[in-house]
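One protein chain is absent from this view; the other protein chains keep their places.
Letters A and B mark the chains as written, and numbering starts fresh at 1 in each.
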Amino acid sequence: MSDRLVQALRREFGETILATDDHCQDLHVRVAADRLPAVLGYLKTREDCTLLGDVIGIDYPERAQRFEVVYYLRSLSLPRQVWVQVGVAEGEAVPSATGLFRSADWHEREVYDLFGVPFANHPDLRRILCHHEFEGHALRKDYPIEQGQELGEPEKLYSDRDIARAAHRASLARNPAGAGDEIHATDLLTVNLGPSHPAMHGCLRAEVLLDGETIVDARAEIGYLHRCFEKEAEDHTWAQVMPYTDRLNYCSPLLNNVIYALAVEKLLEIEVPPRCKAIRVIVSELSRIIDHLVCVGTNLVDMGALTMYWYTFNVREAMYEIIEHLCGSRLTTNYARIGGLSHDLYPGFEAEVRAKLAMLDEAVTEVVKLAARNRIFLDRTLGIGAISRDDAVSHGFTGPCLRACGVAYDARKLHPHLDYQEYDFDVPTGEDGDTHSRIMVRFAEMIQSKRIIEQALRRLPAGPVNVDDPRVVLPPKEKVYGSIEGVMNQFKLIYEGIRVPAGTAYGFGEGGNGELGFYCVADGSGRPYRMKVRPPCFPVFGAYPRIIRGGMISDAIATLGSLNIIAGELDR
Amino acid sequence: MNIIQHVANLLIRSVFHADPASWPWTWLVQAVVIGIAAFLAFAFVAIFAGPVSWIERRIAGRIQSRIGPNRVGPQGVLQWLADGVKCWLKEDLVPAAADRPLFLAAPYLVFTGMFGAFVVLPFGAQVVAADLNVGILYLLAITSLVVVGLLMAGWGSNSKWALFGGVRSAAQLVSYEVPSAFSLLCVVLLAGTLSTQGIVAAQGGWPWDWFIFRNPFMFAAFFLYFTAAIAEGNRTPFDLPEAESEIVAGYNIEYSGMRFLFFLFAEWANIWIMAAISAFAFLGGWQIPGIAPEQIAATKGWEFVGWQALSWTIFLVKATFLVFVVIQIRWTLPRLRVDQLMITCWKYLVPLSMLMVLGVLVLLALVPEGGGADTILRGAMVGLGLAVVLVSALRVRRTFRVDREHYREMEGRDLWYPPYRLP
Partner (left out) sequence: MTASAVPVLLVLLVAVLFAALFLVLSYWLGPRRRDPLKESPYECGIPARGTVQIRFFVRFFLVALFFLIFDLEAVFLYPWVLVFRSSLESGAAAFALGEMGVFLAILVTGFVYVWRKGGLEWQ
């Protein structure tokens, strides 16, 4: 497949394709910066790579072209991922891809923010994760990790001119024949939804211009929970990064653990034993259920239905008990290990999971009963916060939000990791891409996850949970205490970290909110050279201002809940 | 003669040895008695709004499969007291940018509007603070005072969320005032008086004597009034003015301590007031089955007290039952959106309630009261009421069964996606 694609690209673009690399099943294509939009456009229109998943910056201070910017494109119907790389020197601009993909807007802003790479023709090139007064670029190798900056003044997202322009646009939208002065800028109320607002789960901020209660225009700001996970990852050994991944999507930390382990294992080219795979599937699906329960429950409470929230959260609590027993903690699970798991299941795990899954059935039917026939609920969700299939793809949606629009992309089906191809499950899709579809798709996915867990429990093979590879897995304690080899092995792994061969790999899977991926660049040392997370809700929140425009405040709140933005993952 | 004049006359006769009819200071004694009665009523309100809050929280806990307050006092019955004392000890904050006089005065208006409604509520056969001849109008007027208070709070806080809460509540309360006024008009039509005691007296102790079962239009008017009353009380699904997830609790966002408590206090008292109005206007009030009000008035001594207590209890039971209904509705439904709220009122409730007035008028002209047709109608309405309860219970049961079957059916299939759609 890749060969054909490489040939097609070479035929089309000739010498501007500088290099191709088929490493780790992914196609990496290196192009000259000025040809980037053409290549991206070709891949999008001719090769079905319709989704711009991420834009990644990498800093190589010793190279002449210091920065490498990688555009991650993927197909939604074929297992095809293409990485288009361009190299630029300091100060050189990369042509922006915002004309081709809406998701490029925020992704490029992130690279600009953290690396200082400018993008030509970008409509709104501002910092995104760091504070607007921040000096320097945090992910450059010469930015010292311990250097903090004290910053206070919140950014004004709208200037007076922006407000006037928005008023003009809204007037024209209301009366296309008019002079565009029906709504005066002075009549618009500028309101901050968040960062400290009960419905802004986490710390999100949207500044909205209101005409009465109708949202005329909105802009979103993120970064309140930004702690630069990616910089921290560069400062830790591969194994030490694991606990940090707990804090990404804190509603489903186990999924983050598992997917991070998958990414590093891909670089190491090792495969975990079947028992480990099955356990990883079980804990992943448990996490997915918890994630969806939280999302649906809080979404309903945002619409004033507090009771349904409790029904979902009681089950979540029951599920958390399993995780507590398994990991000793609820949120900071830190359960997966590179090459396996921290430990095997506890006795009685199966019975407990089965009992708790029965509770899930009950809760889901109860909540669906309360909600699905409720006229108020339907009025509040049907057609509200809708996004079309094409817009969703252009914005880089994945996961339940994309499936609610009718695109059946699920990483578990298209790129079966953890032997997902052996499980019998379906990918529920909606039709309308509205709040109702998103909620219902999540309900349906919980049931599918339950099916997967039941199958995994049935087949759960015996055997070890870790790979038998002393380069990766810590030796058992009796060996450490009883033999010199064991001591040395433990010492090397702890102090130097796992030696990961130089290379690049993108390990990903279906997270709670969509495709969660870790783009790892290894330089052969014990620490990641660069670690880029693809948080599924980052592009989703990028579309949020667009989705809520024209609706009401109440709609904006209900929509946000259904998009399931997790600030820990969004801001990293 | 109401109980206050009764007590005042008794005092004048026994303490001052004068004839109440001719004595020049009668009004003063009456005023003092009323003051004391008001004090007692206040204590009653305070003691009522408090436990209502506790009841609500406990019921909410039950509905939501959690526990609810259970630490202060047995089963947590004193929780409201603890909360009150806590609010007392909190700082009374006034935002620097607030419109000070409006901000400070708003809780007074809310409190007075709520408290004033208790004056005319007919608690028992002879238990009413003042049986005004414009009782119903007075109720409509005094409860509207709350709107002014909320609007003042919203505007005076000088905060955007508070402003939203204030204007939302103003728009909502004045809108729902219209259907509730029309629905109560049906009651007045039947009773032929505005006095609250008169309205109760026009009904009877047995269900077929209640206004709700008088004719089909009254039956509908009750539900219209109850819906409008829930909206006027800012309760879910109409709790938009204080939607915490949307506008961060709205008008009371800048308030703290005791002033904040007044708003909550008014809200809880308000549930009770609207339940009480529904109870006395539609459900026969304190009327005891099988005994006429005149017979009660004619009794003396402990017997009199006994009947009073019984009538009071009947009224409280009816009102408290409606409070339960309101609480259950609150913890079942999601919240409407502001446009849906307005459309519900102006496009459904207002025309319907007008129609009900018209219907009652026509029936009044066509079917003479006490005639054979009237009796048949009343009997039929009681039957209809029972039928409505039965049918809805069966329907809910059926829906549950259908859902369960549907769920079982879909479980093993390719796609589990509820096909529920609105037509």
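Just so we're on the same page, a contact is a pair of C-beta atoms (placed from the backbone, for glycine too) under 8 Å apart; a residue touches a chain by one contact, two chains touch by 3 or more.
What you see is a predicted model, and the numbers here were worked out from it, not measured in a lab.
S.K.: By the document's own contact criterion, which visible chains does the hidden chain reach in the full complex?
M.R.: A, B
S.K.: Which one, B:L81, B:L137 or B:I329, makes contact with the chain that was left out?
M.R.: Of the candidates B:L81, B:L137 or B:I329, B:L137 is in touch with the missing chain.
S.K.: Would you indicate which residue among B:L10, B:I67, B:A97 or B:A297 is in contact with the undisplayed chain?
M.R.: B:A97
S.K.: Where the complex has a chain not shown, which of B:V77, B:V148, B:L361 or B:A380 is the residue touching it?
M.R.: Going through B:V77, B:V148, B:L361 or B:A380 one by one, B:L361 is the residue touching the chain not shown.
S.K.: Among B:P51, B:P69 or B:P107, which residue is in touch with the absent chain?
M.R.: B:P107
S.K.: What subunit B residues would touch the chain not displayed?
M.R.: Looking at subunit B, the ones touching the missing chain are residues 4, 27, 30-31, 34-35, 37-39, 41-42, 87-98, 107-108, 111-112, 115-116, 118-119, 129-133, 136-138, 140, 155, 157-163, 167, 170-171, 174-175, 177-178, 181-182, 185, 188-189, 192-194, 248, 253-254, 257-259, 262, 338-339, 342-343, 346-347, 350-351, 354, 357-358, 361, 364-365.
S.K.: Hey, which subunit A residues sit against the chain that's not shown?
M.R.: Against the left-out chain, subunit A lists 154, 156, 186-187, 189-197, 200, 205, 207, 211-214.
Following the convention adopted for this analysis, only the chains that are shown with their structure count from here on.
S.K.: For subunit A versus subunit B, what separation do you get between their C-alpha means, in angstrom?
M.R.: The answer is 49 Å.
S.K.: What does subunit B use to touch subunit A in their complex?
M.R.: Listed in rising order, the residues of subunit B that touch subunit A are 60, 63-66, 160-161, 164, 236-237, 239-240, 243-248, 331-340, 399-400, 403-404, 407, 411, 414-418, 420, 422.
S.K.: Any idea which subunit A residues touch subunit B in the complex?
M.R.: Residues in contact with subunit B: 189, 191, 197-199, 213, 300-307, 310-311, 314, 365, 368-380, 382, 426, 428, 430, 440-441, 443-444, 447-448, 552-555, 557.
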